[in-house]
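Supplied in structure tokens, the structure appears directly below.
Every protein chain but one is kept in place in this view of the complex.
Note that the chains take the letters A and B in the order they are written out, and that residue 1 is the start of every chain.
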Amino acid sequence: MNKKRFGVVATLATVTTLALTSCAANEGGSATPDGGDAGNESTLSGTLVGIGASSQGSAQEVWRASFQTANPDVTVEYSPDGSGAGREAFIAGGADFAGSDRALNEEELSGTFGKCVEGTSALDLPVYISPIAVIFNVEGVDSLNLDAATLAGIFAGTITSWDAPEIAALNPDATLPSAPITAVHRSDDSGTTENFAEYLYAAAPDVWTEEPDGEWPSAFGGEAAAQTSGVVDAVTNGTNIIGYADASRAGELGVAAIKVGEEFVEYSPEAAAAIVDASPRVEGRADNDIAFELDRTSTESGVYPIVLVSYLLACEDYQDDSVAELAKAYLGYVASAEGQAEAAEAAGIAPLSEDLSEQVASAIESIQ
Amino acid sequence: MIAVGTTPPVIKAKQRPGDRIFSAGTLLAGSLILAILAAVAVFLIVQALPALVADPADISGGEGFLAYVAPLAFGTVWGAIIALAIAVPLSIAVALFISHFAPRRLASALGYVIDLLAAVPSVVYGLWGIGVLAPAIVPVYVWLTENMGWFPLFAPPVSGTGRTILTVAIVLAVMILPIITALSREIFLQTPVLHEEAALALGATRWEMIRTAVLPFGRPGIISASMLGLGRALGETMAVAIILSPAAVVKFALLQQQNPNTIAANIALSFPESYGLGTDTLIASGLVLFVITLVVNSIARYIINRRKAFSGAN
Partner (left out) sequence: MVATTDTRPMTNSLTAGKLPKNTTVLVLAASLLILTILFVILQLAGATDGFNYVGAIVLGVILFTVAMYAISLAVEGPRKATDRLASILVTAAFVLALIPLISLVFTVVTFGSARFDIEFFTYSLRNIVGAGGGAIHAIVGTVEVTLAATALSVPIGMATAIYLVEYGRGRLAQAITFFVDVMTGIPSIVAGLFAYALFVLFFGPGIRMGFGGAVALSVLMIPIVVRSTEEMLKLVPNELREAAYALGVPKWLTIVKVVLPTSIAGILTGVMLAVARVIGETAPLLIVAGFTSNLNYDLFSDRMMTLPVFVYNQYVAQGQDAQAYIDRAWTGALVLILIVMLLNLIARIVARAFAPKIR
């Protein structure tokens, strides 16, 4: 009896809540109040589901918003559950597309994919290139030059003071404090860590002796923080502290210039896109499977070597043709100059170069 | 309850349909719990098995599952113990304050205020811990390491950001405090008034009355409440993940940069990017957390059962 009355009260409360909020003001059939033009008549409708890397989260937000505004009857979902979760869901058929911080490997490609026609494979489409900035907060230091060996030394715990000779040699003009270095890394398993470690492992193999992995090697110690937000907060609030984070989140913090060849390069969208163009494709893949083997040791001028390349995974041939149509439209928009520019502005990604953009576009065109 | 069937001429109690239905219903609910748990257990073991039998070199860290999970298990237990050591005395005091010290009118309002703490989601505790508590507490840590660094728990070097296991333990203590307080309070309020009045009539001061009447009556309940709190402290995920600066180490020092991680936080941090054997390893570590809680709870049950005499239902 008690329960029954409690239930009545609870139901009443729910009903009131629902009645008060019968519909979200910005949803429904009509175009959004601030949505811009609903002029081009779109015939697309349905729901496209993606799961994947959280690194793509804010860019996906931008793409989804624009795409849904242009196609009001379409809903695109993207759960930032993580790229491992994304790949697993895509392989099992739980998602129409996935976001992944690495391309599919041979083993995964040789298997089957839940949403694809049997016997066909999946495509890797690099649509998200983002520089990883080395951010620092050191008293009295505005700019910092580092080379790969020094950077590796700092993060591996072999260089422990800001006035160490290695750092001083690279920064003759700076007044470096004689304070201990606090190096912050990600405590969660992340694509950012993996790409950062890949760079150090390739460019400074003598210092960075651990195989690159999404998890920070426990041998190197240092301070750890959860997610990009945690690292940025730690660097912002700490002193004499250095960390690495997605460049879009660097904000007002000091950013180190990295030595490439003979010059020091600060991150920029163009420099980040340049490294992808300077890198070879993974061998033995189908033409439309665009997976890169990033050349971290490139000495070409104007190249910023610490980048995160995140892929979208899609089917070569979807079982459901309406999904294929939606996927083609959405991915096509993502890879287009317009989509890339919007994400560059709102989420700080590096737009694909024209050449790469064309390759990706033709790969998307081949989806059936 | 009452030993009905022990007297020689057995008078069978009348079985009414209402009684049968009701007791069958409760039995069904109990069995349902067993079924759910069996399902969870089967699920866990099936998922964890590959990690348990895998080649040690394939497990993250390269030294097998035990070496992987040992620091995590240590961190889980260590953090929860400190949290409990802070929270239990405090909670009992707060519960006593509300039930026996505060003016009666104020008491229910105060109880509500403390319950509020239980309502704060763990993500918010995490944000508060990292944004407010950690920076505020750094000077205390610095003082402790400088003046009491000889004491192993406060050994230097001190963390510059305050994101240590002690901060986590304090936040965990704040999180479980309302749970222990709320239940203890209800239990203290149920102390037979006759016991209390008898103690007072014999000339006991208020504190003596509490010590002789309230606390012994409430002890099993306090232990039970503490165990619920401990369960939450052991399994807390997001707050720990956001605040702690973890590393794969086993050490008792409370104020340093590298702290042992907890199982639940490690699962939360590593799960999204894990696949294949990595996922299995994480689920196997969840199984370890299961076992830890089980051991802790069994100990608590043992203590409670030894003091059954105070339970009203017996």
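Please note the rule applied: a residue touches a chain if its C-beta (ideal position, glycine included) is under 8 Å from a C-beta of that chain, and two chains touch if they have at least 3 such contacts.
These figures come from a predicted structure and were not determined experimentally.
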(request) Among B:L144, B:A182, B:A213 or B:L254, choose the residue that contacts the chain missing from this document, as touch is defined above. (result) B:A182
(message) For a quick check of understanding: of B:L49, B:A198, B:L228 or B:I303, which residue touches the chain that isn't displayed?
(response) B:L228
(request) May I ask you to list the residues on chain A that touch the chain which is not drawn? (result) 1-3, 5-7, 9-10, 13-14, 17-18, 21, 23-27, 32, 35, 49, 51, 54, 57-58, 61-62, 64-65, 68-69, 75, 77-81, 89, 92-95, 114, 227-229, 248-249, 251, 345-348
(request) Touching the hidden chain in the full complex, which residues of chain B are there? Just list them. (result) 1-2, 16, 18-19, 21-23, 25-34, 36-37, 39-40, 43-44, 47, 89-91, 93-94, 96-98, 101-102, 110, 112-125, 127-128, 131-133, 174, 177-179, 181-183, 186-187, 190, 192, 205-208, 210, 221, 224-225, 227-228, 231-232, 234-235, 237-238, 263-264, 267-268, 271, 283, 286, 289-290, 292-294, 296-298, 300-301, 311-314
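Going forward, only the chains that are shown with their structure count from here on.
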(message) Using Cα averages as centroids, what's the distance between chain A and chain B in whole Å?
(response) 37
(request) Show which residues of chain B lie in contact with chain A when the two form their complex. (result) 60-61, 130-131, 135, 159-161, 163, 241-242, 244-249, 257-258, 261, 268-275, 278-279
(message) For a test of understanding, state which residues of chain A touch chain B in their complex under the given definition.
(response) 54, 81-85, 87-88, 101, 182, 187-191, 214-215, 218, 221-226, 230, 233-234, 237-241
